[in-house]
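Working notes, structure below.
Every protein chain but one is kept in place in this view of the complex.
By letter and in written order, the chains are A and B; residue numbering begins at 1 in each of them.
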Amino acid sequence: MTAPLLEVRDLEVVFRVPGESATLRRPIPKPLEVRAVAGVSLQLERGQTLGLVGESGSGKSTIAQAIMRLVDIESGSIHLDGIDLTAARGASLRELRRRIAMVHQDPFASLNPRRTIAESIREPMEVHGLRRGSRRERVLELLEMVGLDARFADRYPRQLSGGQRQRVCIARALASDPEIVILDEATASLDVSVQAQILNLLQRLQREHGLAYLFIAHDLAVVEHMSDRVMVLYLGRAMEVADRDALFVEAAAEHSTDVALAPGAAHPYTAALLSAIPPSDPLATDSRQRMVLSGDVPSPLSPPSGCVFRTRCPIAIEACAETVPPPVTVAPGHESWCIRVDEARRL
Amino acid sequence: MTSHAAAIVDAAPPAPVSGWRQVLDAIVRRPVALVSAAVLLVVVLAAVAGPLIAPYPANAVDLSRALQPPSGAHWFGTDELGRDVLSRVVLAARVSMLVSVVSVTIAFVVGVTLGLVAGYAGGWADTLAMRAVDVMFAFPVLLLALSIVAILGPGLTTAMIAIGVVYTPIFARVARASTLSVREESYVRAARGMGARPLGIIARHVLPNVAAPLIVQTSLSLAFAILSEAALSFLGLGVQPPEPSWGRMLFDARGYLDQAWWMAVFPGLAVFVTVLAFNLIGDTLRDVLDPSGREARR
Partner (left out) sequence: MTGVFGVEGLGVRIGEARILDDVTWSVDRGETLGIVGESGSGKSMSVLAATGLLPAARGLRLEGRSWLGGDAPVDNLLALDAERLRRLRGPRIGFVFQDPATSLNPLLSVERQLTEGLEEHRGMTRRDAARRAIELLELVGIPDPERRLQSYPHQLSGGMRQRVMIAIALSCDPEVLVADEPTTALDVTIQAQILDVVAELQHRLGTAVVWISHDLGVVGGIADRIAVLYGGQVVETGDVRDIFAGHRHPYTAGLLASRPKLGHRTDDLAMIPGSPPDPRHLPSGCVFYDRCTVRADERCASERPPLAQPSGAAAGHLVRSFCAEHPASTSAGASS
């Protein structure tokens, strides 16, 4: 068995915020700790798409930034092609950032307003010393790949629409010939009609270039459409991970939303997420269980003991507060972090 | 169907107007800016081609023609040594421009470097650089000039160094403030994510975006540098006679204010008009380049 292209093990990311200031009694100020990611492991295979789903505070964006080493890693490891890059510096860090590219959520903010499109797309090539002498051709090639006319090369970001800018960001991500592209809420700020264009483009590029995607989103329908495997996150911890087909069951009839029926979700949070999505078709026979979670997401400064989801979980019991649930293998390749998996599957 | 959809490809927007053309446009459209630009052009011309334009040499002493009011032969009159005031004003432009350009260049290079590094690196580098800047801020021009005079003796070089040091802090602060805000932008994060080196990021992303407030600050500092030079020369710490300098000319005119008003008025006007022109151009540049007003005045 070949090693996965990207493997993250027990990743922990802690942000420290200024807490109480110094007092006479305690002269050294005590910072507060926010465990944005608390021990998440994931694998990404070549040419595959792993979808990371979660709401705010789930840590999904932080995981992406940790992989790119844009935030400090508290503990855990990152392996690219079997090589440990957790503490990489200098040239090896740069190589990591060549092989993994990122497309951010806000296409406008991630392009330097004072540089032309061509200059922005060319930057990865300049940084890594690629294609000396043929960079302009490559820029035009990339523009064509993402469906933009060659004349866009000498324009400025402010002249482009949101969808066009996101295409530019995708072209830029491809400029370093990466093997993995991290898409961090890449379509969240786009209109629905434009989102479809971008998603189609991403799928075509994946097929043509054998790219692996780490697709981060909060929209489950988009994640289902794009992913081969899906991981559900809550408050910095993994709740469930499975192949897409195991998690989302294809609806039998045209106007039906019979998703989340067994075998589907094996974790109460996944079931709640599926249930919370408004039916895309009001005419649908919706045999999903209506499950509206009560309360709000707990503060990451003081996460609940044991299972972090227990404060909003409809099937929580006393034991849930005692220990962090270990992963339970529901089926090959399907894991759930819940001590009451059987009840969860009945939700 | 496919061909139809392909035909609805996004049309490329028209080519944008280059930054420089925008600036030129803005100046041409505003009468005030246009006049200021014209004035500056005249001053630069005087500085560069002074000896060719000036009707008389700067130091043509002719005591028989001393203290004559403005006339056909001497448009600005003559001073107590019979020297043509107009010629001296024109030739002094060279000194003023030289001192202000060199000193502002020193201030710019040192200040912006400090500010960029402090702003981007943060941490102790930031603290160190900014404390150094604070020390420089505290020095009045005169005190510093005196100290430098004690070491180097009075003269052109002294003036340039003193003014340069005194204006460094403002460039450092402007550069640092802009760098701090740019550093947090998504596109800088994207650049880090693609593996760019810090120097590359500063050059490609930070500098172009902090350029605007710095350009504005430069034009304003040039204006004040001229004033400072005049002040230093007035006190005898800058350019030494017989080299003409507006400040020196004002100094020399002190004793003759009631007899020969033209000795003070014309050099004074020259300073005033030049400084005003720089200021007004600076305002226009700011309106065009940096409408958010991030730069500071000194």
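FYI, a residue touches a chain if its C-beta (ideal position, glycine included) is under 8 Å from a C-beta of that chain, and two chains touch if they have at least 3 such contacts.
Not measured: the values here are computed from a predicted model.
Engineer: For the chain left out of this view, which of A:70, A:88, A:140 or A:293 touches it?
Structural biologist: Considering the complete complex, A:293 is the one touching the chain left out.
Engineer: Taking the full complex into account, find the residue in A:13, A:52, A:199 or A:246 that is in contact with the omitted chain.
Structural biologist: Only one of A:13, A:52, A:199 or A:246 touches the chain omitted from view, namely A:199.
Engineer: Given that one chain is not shown, which residue among A:191, A:322 or A:343 touches it?
Structural biologist: A:191
Engineer: In the whole complex, not just what's shown, which of A:170, A:274 or A:330 touches the removed chain?
Structural biologist: Reading the full complex, the residue touching the unseen chain is A:274.
Engineer: List the chain A residues touching the unshown chain?
Structural biologist: Counting only chain A, the missing chain is touched by 55-56, 161-164, 191-197, 199-200, 203, 218-222, 224-225, 248-251, 254, 256-259, 272-283, 292-294, 296-297.
Note that only the chains that are shown with their structure count from here on.
Engineer: Using Cα averages as centroids, what's the distance between chain A and chain B in whole Å?
Structural biologist: Going by mean C-alpha positions, chain A sits 51 Å from chain B.
Engineer: Which of the residues in chain A end up touching chain B in this complex?
Structural biologist: Against chain B, chain A makes touches at 68, 70, 93-98, 101-102, 104, 106, 109-115, 123-124, 126-128, 147-149, 151-152, 154-156, 159-161, 164, 169, 172, 176.
Engineer: Using the touch definition from the top, list the residues of chain B that touch chain A in their complex.
Structural biologist: Those in contact with chain A are residues 9-13, 15-16, 185-187, 189-197, 200, 204-205, 208-209.
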